[in-house]
Every structure is written in structure tokens, then in C-alpha cells.
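Just one protein chain is left out here, and the rest sit where they should.
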Amino acid sequence: MYRYDEFDHQFVRERTAQFRDQAERRLKGELTEDEFRPLRLMNGLYLQLHAYMLRVAIPYGTLSGRQMRQLALIAEKWDKGYGHFTTRQNIQYNWIKLEDTADILAALADVEMHAIQTSGNCIRNVTTDHWAGAAADEISDPRPIGELLRQWSSLHPEFSFLPRKFKIAVTGAPHDRAAVKVHDIGLRMHKSDTGEIGWEVIVGGGQGRTPIVGVTVRDFLPEHELIGYLEAIMRVYNLYGRRDNKYKARIKILVHELGAEKFKSEVEAEYARKPQATTAVEERELKRIEAYFAPPAFEKLPRWSHAFEEAKVKNANFARWARNNLGPHQVEGYTIVNISLKPEGGIPGDASADQMRLMADLAGKYSHDELRVSHAQNIVLAHVKKDDAFTIWQALDAAGLAAANYGLVGDIIACPGLDYCALATARAIPIAQSISRKFADIDKQEEIGPIKLNISGCINACGHHHVGHIGILGLDKKGEEFYQITLGGSSSESASIGTILGPGFAGHQVPDAIEKILDTYLQLRNPGEEFLSAYRRVGAKPFKEALYAAA
Amino acid sequence: MPLLKNNTLISDTWIHVGLDDQLPEAGDVIVPWARLLREFELLSRRTGKLGVVFTNADRAEALATFLPRLSVVVLPFPAFVDGRAYSIARQLRDFGYRGEIRGTGNVLPDQLQFMLQVGFDTFDIGERFPLSAWQAASKQMSLAYQRGLFRRSAEAEIWTERHTDAEPWLEQPHAG
Partner (left out) sequence: MSVSEKGQIVTANRLRDGIAVFLTRSGQWSEKIDEAALALEPQAAAALESRAKLDEEATLVTGPYLIDAERRDGGIRAAHIRERMRTLGPTVRLDLGKQAEGTAGAFAAPEGV
């Protein structure tokens, strides 16, 4: 993975010193809150219901064991012993003090981390496939581009005061695990017949109040043109994105209001107008970065691991976990371990400092010291020998990290919601917990099969409910929490926005409603047909009838 | 109104003329964009330098034909979170404009380095923050990642530094 050189180190240290100065000026009253707010947001510091919240960047969701251990230390030293992994591959701390923040940023800088631009009207964390560099279906690892874009977008002088936040995602696999179609810019890798790598550029996707799938503006942009072309898109957005209404300020609104064709022609005109700069330095920089993402030294192993197969025979719980939580690796004899942070009845995406350290240790021993954070708020050990899977599982099991529900209905994605967030209209976590408890039986979860259930506590959709196969949106009805259910969303390469089934439900009614939906699916599905396929085949009607039929 | 330039305050020697004010006989004048459009012929025949107060809602391309005759372009920031002027300044530099770009309105010292990096030269800083705050802000970051900007400031470009034997981005001199 990427390692800072002297320049990267100096950059984050100077940025930390700059924030320390800004925070001091704020505390002395030399800056008003209105002046300070955009500055602190650009360092990831929010003011939430109970305290400040700090969102630390985990670039393209990759971190080392050492970095994970530092995150654990920060949780203990400056927070309340835990952190929350988010749907954009970052980590959040909920109990932060403004007066401690500069020290926390310094502790992050010590391990090549930061909280730069994890909030604010600027370019946010570039996210990617949590299986990058390991997945069997991948064309090529997209993370070098992720790192190139991270540097390019950091403190970009032209694009730091955009109409609104800006989110970029990149994927290197045909099966998209990075939700590129519902990002402001999504980049999808393709390989031509001649073996050249090019990027499909998708613009104007997004969720929130006005969810929409993005439009493709370029089918195959050569890699060396990426930065120039992205700058053209950013400039069009910076100049013409709406600034009169916060809820209409994302690039998706601009694309929608201009129309895809007109938007594309604006971008192309801007791109043509830019002076033709030599891109030699950017190409050399990309090569330099690529060297950091060279695959680790894999052993030559047989596809069949005797230890692995034997352990499955002897231990049914391990066999189940192996069945559900392992992903197909590019290299024979290896596997991708997905650690579910969704224990039965637990808080999705939360991990204690001890759990973080355990995962760091396992990464160090068994996965080339590298971890990933997924959009589903889980942790990935990407390069594990099948021979080691059982030992890892035993360690996870002892730490409460062996929930065998990866990708199943118990693997719920939920934002912090009204329990933490100043923007929320309803709680999300208790809903996740009650559904999790209702479907505690893993046999039942396996019967249902792969499914994505997403819960958002407000219309900002940080739980990504619009692209859940089942989505739940928490609203406020006359001061009471109230939940709307959507079906049929997808964040994959065949992205779709879920449709609302009908009137909403009180919190305590939600688990039964989900059960009715899933029972309906089980009754009408074809053999081997997963939930999303079944929904797309039969439509909402059978589910509406099941949910809203008179008792 | 004192202007910030190169970390010190200088006096503004320009005459600011409104939309319908009488033009002075001689001297350097700055006029609003609407007036420049209306009377460019007349204005360009004057001796003395010519400047314009542009808006951040109009296209920089519209200003392009006038640029050879302009010595200063004033770009306003109606709110410091309104970042359009950063793009406009950079576009003017892309068009080859090498006169003065002046920022005015609502800006924080913390934005100074960004403004300098996209091609601003001077700033109408007002009274809100002391000069010392602006001077401190101008040196907070000594490095920057992006290439292809028209930096008026001293930050080292990281990518250029990393590949020292590569061609540097060719910089043109700015307004003196």
C-alpha cells in the first residue's frame, strides 16, 4: 500500500499546524463560528448531538495494521473506546473535543493518516472496491488511481469552495462493488482489445433527497487524460452548480437541469479550452504510486487446502463462516476474509479499540499487514491463505467478530441516525438491532440468501438506503419516528434506485414488515434466484399486497 | 483602501468609476463589467490603464477579447464560501492574461494561499482581520500537489519535486 514520502509527511504536518492555529483563533474569538465552520469541516470535524464528531479519512478504504492500532489508541485516548466505520470507508469518532482535535490530527499524521476533506464543500475521500487488488474478477487494482486522485484533490486551490460536497468512486472490476453509478463522479475501468486501460467516466449519480443514477460522459478515457478531464468537470460544476439552494447544489442537479447532452458538451468545451499541458509528470507519478500497490509475494499454493477443508468438516460453525464470509481471490490457495462488524443485535460498523487491535494483529500475521474497510461497514483481510482461515476464525470468534452473516440479511448497513447525528430525523441503529435479532437464526439468513438491507436515519441517506435491495428511511411524523420501506435498489453496475412500497411504519412494526417481505420472496422465488433478481422479475406488487393487505 | 500585495499593504492608485459616473480626464480607471461592454471603444482610447470589476456569475470567456487591453481584473467574493472566482481567475490565466487579478469582498486569510495559487495578485482585505493574520496565513502550507496552476506564491509543487528531471510546468511572469 502507499507509503508517505517526505513531501506527504510534511504536507500533513503543515496542515495539522494550520488547523491548530485555526482552532486556537476560534477559541480566542478571532474567528466566528460561520468563518470557522467551513475550515473545521475541511478537517473532518462536525458538531453533532452530544459532542464533536471527527471523521478520519481511510483513503480508498485501505489501512495498515499500524494505522489500525493508532485508530484504536485514538479511540481510547480521546474518545470513549470505540469507533464507527462508515459507508464511505472512513472511521468516525463520536465524542471529540475541539480543544483535542489538533493533537488527534498530529497522532494521525504520525502514522500517515489525516482527516483532510472528509467533510465540507470540497472533494471527499475517493472510495473503491474493498476487494481491490485481490478480487478474482478484477481487471486491475484501481487504488493507484485512487491515490493519485487523493493527492490531486487535497487542498486543491480551485476546488475547495464548491457549491456542495463532491464524492468520487473508482472501480477496477466489471462487477462494481464501489457504487460508482451513484457518485458525483464514478470511474469504471475497462480494458480494450489491445490491452490498453481506459476509464468510463460517469457523472451526476447520487442519493440523498434526489437519488439518481449517473450518466456516462466518456466511455473510454485514456488514463493520462484523467486529471485534465476531471478538472474540466470540476470547473463546470464549480462555476455553474447551483449555490442558491443547498438541496439543489450537487452536480447531479446540474446534470439533470442542463440535460446530459448539454452537460457533456460544456465539459468537453472546457476540456478543449484548457492549455494542452504535458502529462509526463502525472504519468510518472502514477507509475511511482503503482509500485506501492504491487501484489505481495504470494506463495505458490495448491487450490485445495487440506487444513481448510478438514477444519470445515470438523467445525460446523467454521464451515458456515467459511461459506458466507470468504470471497474468491485471484491467487490459488488464497481467500478474502470479510470480518462482519454486525454481531447479532449489535451496532453496525462499530468496533472497540480491542477489536481494532485484534484485527490489526491478524492482518499483520496473516494478510500482509493490510486491512480494508467496506461500504457495508465491515473489515476485510484481503490476502489470506486458506491454510490460515481457521486460525483466524478462532481468533475472531473469541473477540465477537465471527458473525457468519456477511452479505446476508444480518449484515445490515445503518447510519448512526438520531442516536448521534444532528441531521437525523429518526434512529437507525435500534431498527438494525431489532431486525438483526429477529433474523438471528443464521440458517434462516442463509435460506434467504444474499441481500443488502440499508437503513438511513434521514433523507441525507448516509445509510445508502436508496441502493439497498431493501431500504429503510427514518422520518419524523408529528414528532414520532416513522419508517418508510423501499425495495429494489442496487449500487452495482446495474444500479437502480429503490421504490417506496407504501405508507410507513412505526419503529416496532419494522421487523415484522421485513419478515413479511422476505417470506413473500421465499414463496415466489425461482430456485437459486436471489432477492434482487426476484424483485426485478415480479415487481413491487406481491410485496405491497403482503405488507398492506387487510389482516 | 489599502491592498494586500506580496504580504504588505500598498495603496490603491486606481480610480474606481461607477456605471454612470463621469470618467476622469486622465488616470487609471476601473469600471464595472456592464460599462466595459457598453463603452469599450471609448475606454480603450483613453491614455492610462484600464481595469474591470467582473462578476462571478458571468463566463470568463466573455472577458477574453478585452484582456489584452486590461491591466487589472477585479473578482468579487460575495461570500467566502462562494468559490467561483477561483475558477474564473484560473481561466483568465489559462487564456494568457498576465495583468493583475484582484480579489475583493468576503475572504478569510485562510483562503489566501488558494487565491494566490490560482492566479490572484492583490486583495482588498478590508478591516476584519489584521495584516498579521494575512501574513501568517500566507506561509502555512509550503507544499502543494497540483500542477498546472499559475502560482503567485512560493509553494513547491510536490509532483514536480518528486520527478525533478521532468519538465516543470512553464510559468509566465505575473503583474509586477
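The first chain written gets the first letter, and so on, giving A and B; residue counts start at 1 in each chain.
Quick note on the criterion: a residue touches a chain if its C-beta (ideal position, glycine included) is under 8 Å from a C-beta of that chain, and two chains touch if they have at least 3 such contacts.
Just so we're clear, the structure is a prediction, and the values are computed from it rather than from any experiment.
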* Asked: Looking at the whole complex, which visible chains does the left-out chain touch?
  -> A
* To do: Check each of A:Asp103, A:Glu225, A:Asp397 or A:Asp419 against the chain that is not shown and name the one that touches it.
  => A:Asp419
* Which residue among A:Gln48, A:Thr210, A:Asn315 or A:Gln394 touches the omitted chain? -> A:Gln48
* Asked: Can you list where subunit A touches the absent chain?
  -> 26-29, 33, 47-52, 80, 95-99, 347, 418-420, 424, 427, 429-430, 433, 476, 479-481, 507-508
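In this text, only the chains that are shown with their structure count from here on.
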* Structure fact -> dist(centroid_CA(subunit A), centroid_CA(subunit B)) in Å evaluates to 39
* To do: Mind listing the subunit B positions that touch subunit A in their complex?
  => 59, 61, 80-84, 86-88, 90-91, 94, 108, 110-111, 113-115, 117-118, 129, 133, 136, 140-149, 158-163, 166-167, 169
* **Residue ranges of subunit A in contact with subunit B within the complex** => 5, 7-8, 10-11, 14-15, 17-18, 21-22, 30-31, 35, 38-39, 121, 151-152, 154-162, 231, 235, 238-239, 243, 273-275, 277-278, 280-282, 284-285, 288
